[in-house]
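Following this message is one structure expressed as structure tokens.
All protein chains but one are shown at their positions in the complex.
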Amino acid sequence: MSAATVTIREPELRWGPSARGRLGMYCLIAAEAAIFTIFVVAYLFYLGKSLSGPTPAQVLHVPVLFTVCLLSSSLTIHLAVRSLRKAKTGAFASWWLLTLLLGAAFLAGTGVEWRHLIYDEGLTIQTNLFGTTYYSLVGLHAFHVIMGLLALCTVWLFTVFGKVTSDHAERVDTLALYWHFVDTVWVVVFLVVYVIGR
Amino acid sequence: MQSTRHISAKLPLLKALAVLFFLASTCLAQSPTFSSPTNIFAPASTPAKSIFGLSVFVLVITGVIFVVVGSLLAYAVVKFRKRKDDDSREPAQVYGSNQVEIAWTVIPILIVVVLFMATARVIANVQKAAPDNAVHVTVIGHQFWWEYRYPGLKVVTANELHIPVGAPTEIKLLSADTDHSFWVPRLAGKTDLIPNHPNVMWIDPQEPGLYLGQCAQYCGTQHAKMLLRVYVQSQTEFDHWVRQQSQAAQSSDTASEGRRIFQATACVNCHAVAGTPAQGRFGPDLTHLMSRDTIAAGIAENNHENLRLWIQDPSRLKPGSLMPAMGLNEHDLNAVTAYLETLR
Partner (left out) sequence: MATDLMTLPGTQTTVETLRRPLVDRLHEWVTTVDHKKLGLMYMLYALMFLLVGGVEATIMRIQLSAPHKDFVSPQVFNRMFTMHGTTMIFFVAMPLVFGLANYLVPLMIGARDMAFPRLNAFSFWLSAFGGILLYFSLIGASGLYGAGNAPDVGWFAYAPLTSHSFSVGHSTDFWTLSLLVSGFGSIGTAINIIVTILCLRCPGMKLGKMPLFAWLNLVMAGLVILAVSPLSAAQIMLSIDRYLGGHFFDTQAGGSAVIWMHFFWIFGHPEVYVLVIPAFAVASEVIPVFSRKAIFGYPVMVAATVAIAFVGMSVWAHHMFTVGMSSTANSFFVLSTMAVAVPTGIKIFNWLATMWGGKIDFKSPMLFCAGFLFQFLVAGLTGIMMSAAPFDWQLGNSYFVVAHFHYVIVGGILFCLFAAFYYWYPKMSGRMYNETLGKLHFWLFLIGFHLTFDFMHIPGLLGMPRRIYTYEPGRGWDTWNLIVSIGVVFQAAGILVFAANLIWSYFRGKIAGNDPWDAWTLEWTTSSPPPEYNFAVIPEVKSRRPLWDLKHPEDPDWKYE
């Protein structure tokens, strides 16, 4: 046994909380990316293997409008965070709300598309391999959009009550990072489902 | 140095021990202790023999590695232990050595290259197509029995596979339900039967006899009792067997009562007897049931008691088998058993 003493010197903190949050978000994104990759692989693997039922080419229409909505919401969220960093909370609230609405529009668009597919084309998750893989992949993405929207909504509510200031810019930016990820996933899903797969 | 003189003096003794150990293990391997009808080191067919050759090569290399590294570890553990009269000074701190690291990186890489090339060659040999003159058999795995169809020879049977000696047999592997695996160690490595994923393997047993195995992929409750029996016969015997199996069921008046009950109850939903209205495919084909040595996928001898017991309540022999207890009364049970016993 030996009693050891350690150097006494109060160090400056080199890593702030923001670095932690961002790195944590990157790790979460990596994990989520792995999950989506498996669903994409399943989708690609099963292309053309359905034994029956409607094929992608027959029933899928390229969702231009609500894709534009979602992708531009990445721009608006970026502008929102930029405003917040400059302490322009009014502008921040506006851009943030616009992001929310664009995201909601995307979800509504997905809902409309699904309604058409289920009731007009008779394609459900049970119909065939295409149905299963399509609804699972797009649905998983939509689920992540919903989670993101819930978080965005929470921040927006805090903003409305005047609680969000430029001090929170880093944390809000970390959330924005998640939103950018959700948009990136949509780019991949869009390419796989509506371009390659059709 | 003291320690090396110590070791070199013991070297002849160590050599003698090594030789003795080698002899002992080879003897032991042949002895009754290790004898088994499913020994992977007793190959009787080309694929099994290729695998055996590779396995010996791999065993020798891994054996050498084990002896070398194991000895070094044993030596370190003995030589560098703290002595009772230790002076509590820390030993020389060595942080690393690039040469040593390179050496024990390069040598394993070389071993890997050699092993890989040997392995790739055997993979190519075993996975190549069977010769053109092969007998073709389609094996369909079921929970918990094996269906055999010889498409060219118009034979359908179950659980006991007959093939000719000295000639190749190409086996197509399908599944009717879940995953199974065809493993007869003395004839070949195992290949899985996966629904919607046909596989092919081939064997060419060099000696006649009965070869045993069993299902090697967990497939449900009675996975353990899905045994394999491969009868390798001379060409004459095999031809005779094929002729016999491709005939329809012999009709016999002695068992007309049993035949009537069989065809009137649910038996025909699952079982087929060629030349009769019974055309069920869910369970084994019974046309030549009495030509088999065993029932219930090899787990019970095909005799009167077992057959009767099986029909009465399969779960007494194989709990979890998919054949239900038919609930026959004594009279019907005896009659049906008598009928089945006419299906030679």
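General observations
Order as written gives the chain letters A and B; numbering starts at 1 within each chain.
As a working rule, contacts are C-beta pairs under 8 Å (C-beta built on N, C-alpha and C of every residue); 3 or more make two chains touch, one makes a residue touch a chain.
In this text the structure is predicted, and so the values were computed from the model without any measurement.
When the missing chain is restored to the complex, the residue among B:G213, B:G258, B:G283 or B:P314 that touches it is B:G213. Within the entire complex, the positions of chain A that touch the omitted partner chain are 1-11, 14-15, 19-20, 23-24, 27-28, 30-32, 34-39, 42, 45-46, 49-51, 124-126, 128-129, 131-133, 136, 140. Touch with the hidden chain on the side of chain B covers residues 33-41, 48, 50-51, 54-55, 58-59, 62, 65-66, 69-70, 72-73, 76-77, 80-83, 86, 90-97, 100-101, 104-105, 108-109, 112, 115-116, 118-120, 122-124, 126-127, 143, 173, 177-179, 181, 183, 185, 188-192, 194-197, 199-200, 212-225, 227, 299, 319-320.
Everything that follows uses one rule, which is that only the chains that are shown with their structure count from here on.
If you average the CA atoms of chain A and of chain B, the two centres end up 50 Å from each other.
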